[in-house]
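With one protein chain removed, the remaining protein chains of the complex are shown where they sit.
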Amino acid sequence: MSRSLRVLVWNEGVHERDDNPPGIGEYYPDGIHGAIAAGLRRLLPDAEVGTATLDDPEHGLTEEVLARTDVLLWWGHIAHDQVDDAVEARVRRHVLGGMGLLVLHSGHYAKVFTRLLGTTCSLAWRNDGQQELVWTVKPTHPVAEGVPSPLVIPEQEMYGELFDIPDPDDLVFISSFAGGEVFRSGVTFTRGRGRIFYFSPGDQDYPVYHHEDVQRVLANGVRWAAAPEGVDRAVPDVTNPGRTWR
Amino acid sequence: MSRSLRVLVWNEGVHERDDNPPGIGEYYPDGIHGAIAAGLRRLLPDAEVGTATLDDPEHGLTEEVLARTDVLLWWGHIAHDQVDDAVEARVRRHVLGGMGLLVLHSGHYAKVFTRLLGTTCSLAWRNDGQQELVWTVKPTHPVAEGVPSPLVIPEQEMYGELFDIPDPDDLVFISSFAGGEVFRSGVTFTRGRGRIFYFSPGDQDYPVYHHEDVQRVLANGVRWAAAPEGVDRAVPDVTNPGRTWR
Amino acid sequence: MSRSLRVLVWNEGVHERDDNPPGIGEYYPDGIHGAIAAGLRRLLPDAEVGTATLDDPEHGLTEEVLARTDVLLWWGHIAHDQVDDAVEARVRRHVLGGMGLLVLHSGHYAKVFTRLLGTTCSLAWRNDGQQELVWTVKPTHPVAEGVPSPLVIPEQEMYGELFDIPDPDDLVFISSFAGGEVFRSGVTFTRGRGRIFYFSPGDQDYPVYHHEDVQRVLANGVRWAAAPEGVDRAVPDVTNPGRTWR
Partner (left out) sequence: MSRSLRVLVWNEGVHERDDNPPGIGEYYPDGIHGAIAAGLRRLLPDAEVGTATLDDPEHGLTEEVLARTDVLLWWGHIAHDQVDDAVEARVRRHVLGGMGLLVLHSGHYAKVFTRLLGTTCSLAWRNDGQQELVWTVKPTHPVAEGVPSPLVIPEQEMYGELFDIPDPDDLVFISSFAGGEVFRSGVTFTRGRGRIFYFSPGDQDYPVYHHEDVQRVLANGVRWAAAPEGVDRAVPDVTNPGRTWR
C-alpha cells in the first residue's frame, strides 16, 4: 500500500475538558486523542494523522473530512448522546461505503457502533484498576502482528462478558482480569464495505494509550481497516440489472 | 418442546387491500399472511398462529401481543416507511430479548431488519417470473430438515447478489435463477437473545406461500427461532457485578 | 425429540486401571466414564447410556455399536496412540455420517479429533489445581441452557491459549484460570453431517465430572449433538446427478 493513509482520531474530549478524573491532564496532556495520534505517527510514519473532538463544528466530522479519511478511530464515554444524529448517520454511511472504523473502549456504546451492530453492545464492568491480560487467539490476523501474548496492562477497568455483540467475523483477542472475568477484547466486523475493529483497553483513568503494545495494536488495526487503494467509496444500493446472463 | 408455540404472522397487507397486482386476491384470498398462517397450522398443529397487519391499531404489535409471542414472521414491501418508529423499536427490543423473527422476501428492507443488521440490506432484483432453485448448503441446520434440494419454485422474482448483509451465522440456502444469478436465500443471525431467519422466496406476484416445501421451511424456521421454554425474555443490559471471583 | 437417545461414553480407562494418579478410584470408583454416564442418566432419564473402554474388543466401538449410537462422548489422555487406526477411521466415518461427538478435556489430542479438525489441536497447560471459571459468551446456544455464568470449578488443570483449532462454528464458553490464562473451553464444529462439541474441564486429577453444572453442560451437549430423528446416517459422497434443472 504505497499511498499515505489518512487517519482521523476522534475523541469526545469531555473528560479532558472537565479535568475528570482530576489529573487526567498529567498523563494525557494532549488528550486521549493526542496520545493515540502520537502512537500512530510513531508506528505509521507515512500516514497523515489528524484529530477531532465533539466541540469542533459538526464534531469535526464534515462530509469533506470524512470523504478523505481512510480510517476513523472513535473514543467516547460520557457524551455519546451529545453526538448529533445527522453526524452519526454521515459517519455510518461512510463506514458502509468503505471507511475503516476503530472503536475503542467505552465507544462500545457510541451511537455509530450500536447502529452498525444492531445489538445493545452492553457488557459487565468494574473499575478497580486491576491488571488486564490480553491474549491472542487468532495469531494470523493482521491486527495481532508483532503483539505479545499476553499483552500486559498493569491497571485498567474490567470489561467482562456478556458482551452483547453479534458474532464477530474474527475473534483476535480475549482478555482476563484479576477478578477472574474474561472479555472478547479484540473483535472484527464487516458492515457493507467497511472494516470495523473494536479494541477494549483504554479507560480514561489509566494511561493505557501510552502503552507501546497497545499502540501496536491500533497501528495494525488502522492498516487492516483501510480499504485497498483505488476502491470506489460507495454504499451498496439496490439495483435492477435489467439484463440476464443466460 | 412441549408447550404450544405462539406464532404471529405480520403482513403489511397493502397489496391485498389495493388489489395490486390485480388478481392477488385469487391466489391469496386470505392475504399473504393468511396463506402463511395456514401453512404453519398444517405443519405445526399444536402452535397458536395469529395474524396482524399494518392497518391494525399499533399495527397489531402492542406490548401485550409481543410479550406473548414466541416467533414473529414479517412480510412487508411497499409500506415499510408507514411502520411507526415506536412500534419498530418495540419489536426490535423483543427480538433482542429472545423473540424469534422470520423476515420474508421484500422484508429485507423492513426497518426492523435493517436496524438489527446495521447494513443497507440492499440487493439486485429483476421480476421476470422465472424459475428459482433453492439449494441446501447446510443440511444439518434445523431449518433444512425435510426440505428437498433443490426446492423448485416455478415462478418467482429474482433476488441476486450483492446482498448487503453482515456475514450470517449460518448460510443454509443458496438460490439460483434462470438468468444465472445467485442469492443467499436462507440465512440466520443471532442478535441479543433473538434468533433471526431470513428466507427470500415470496413475491406478491406469485403464489409462493402455497408451496408445500416453502411452508416446510417456514415451519422449520419457527421451531428453530423459538427460545427454549422457560427462558427469561430480557434484553441484555450493562451491569456492574460489584464483586470478583478470585 | 420423542425417541430414546442412545449415548455411548468412551474412556480409555487407563488412569483408573493403573491407579494413576493414586487414589483416582476414590473419586471415580466407576471410572471417569462411570461418573459421566451417571450424570447423563440423572439429567436425561429417557436416554440409553452405555460405556466402553480401550480394553474392550475393538475398544467397544464395533460397527454394530456405532450404528446404533446417536452421540459418542470421548475421554482419552495417555493412550491416544493405542487407539487402533481402523477403529478411529470407523468412528470418524460415523461422525461424518451424522453421529454426534463430544470430546472432553485431554481428548483434544485424540486421533479422531485431530483428524476431524485438521490442526494440531495443541494448547498451553499447567497443572496447579487452580480455580477455573467457565463464562458463557453465547447464551442462546443450546449447550448453555441452564448453565450458570461463571460455572465455578474449584480445582482443575489449566488449559490455555493458543488452542490450535480451526475457528469454531460457535464459541459458547471461555474459561479463565487463577494464573490469568484464558481458554476457549466450549466450542462447536460441524463436520459432514456430524455435530461436534469440545468441552475442556475434566482432568483425571480432580472430580470434575461429579460437578452438577458440568453434568448439565454434557447433557445439553448430548441433546444438541444428536441428529434429528429419521435422518439417514450417510457420509456425503461425490455424485454426478446426470441431469439438469433448467
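General observations
The letters A, B and C name the chains in turn, as written, and every chain counts its residues from 1.
Here is the rule we go by: a residue touches a chain if its C-beta (ideal position, glycine included) is under 8 Å from a C-beta of that chain, and two chains touch if they have at least 3 such contacts.
All figures in this text were calculated on a predicted structure; none of them were measured in a lab.
In the complete complex, the hidden chain is touched by one of A:66, A:110, A:178 or A:235, namely A:178.
From the set B:34, B:50 or B:139, the residue in touch with the chain omitted from the display is B:139, counting the whole complex. If you put the hidden chain back, the residue from A:22, A:45 or A:228 that touches it is A:228. Checked against the hidden chain, the listed residues C:14, C:43, C:78 or C:124 yield one contact partner: C:124. Although one chain is not drawn, the whole complex shows that of C:59, C:141 or C:191 it is C:191 that touches it. Against the chain not displayed here, chain C makes contact via residues 96, 109, 115-120, 122-126, 128, 160, 162, 164, 166-167, 169, 178-181, 189-192, 235-242, 244-246. What chain B contributes to its contact with the hidden chain is residues 131, 133, 135-139, 149-150, 160-163, 167, 170-171, 174-176, 178, 180-182, 184. Touching residues on chain A toward the chain that is not drawn are 98, 131, 133, 138-140, 142, 145, 150, 152, 178, 190, 193-195, 227-228, 231, 245-246.
Just so it is clear, only the chains that are shown with their structure count from here on.
Its C-alpha atoms superposed on chain C, chain A is turned by 180 degrees; the angle is given in steps of 5. At the chain B-chain C interface, residue numbers used by both copies make up over half of all numbers present, so the two copies contact each other through mostly the same positions. A separation of 33 Å divides the Cα centre of chain A from that of chain B.
Under the contact definition stated at the top, the residues of chain A that touch 2 or more other chains are 160, 162, 167, 178, 180-181, 246.
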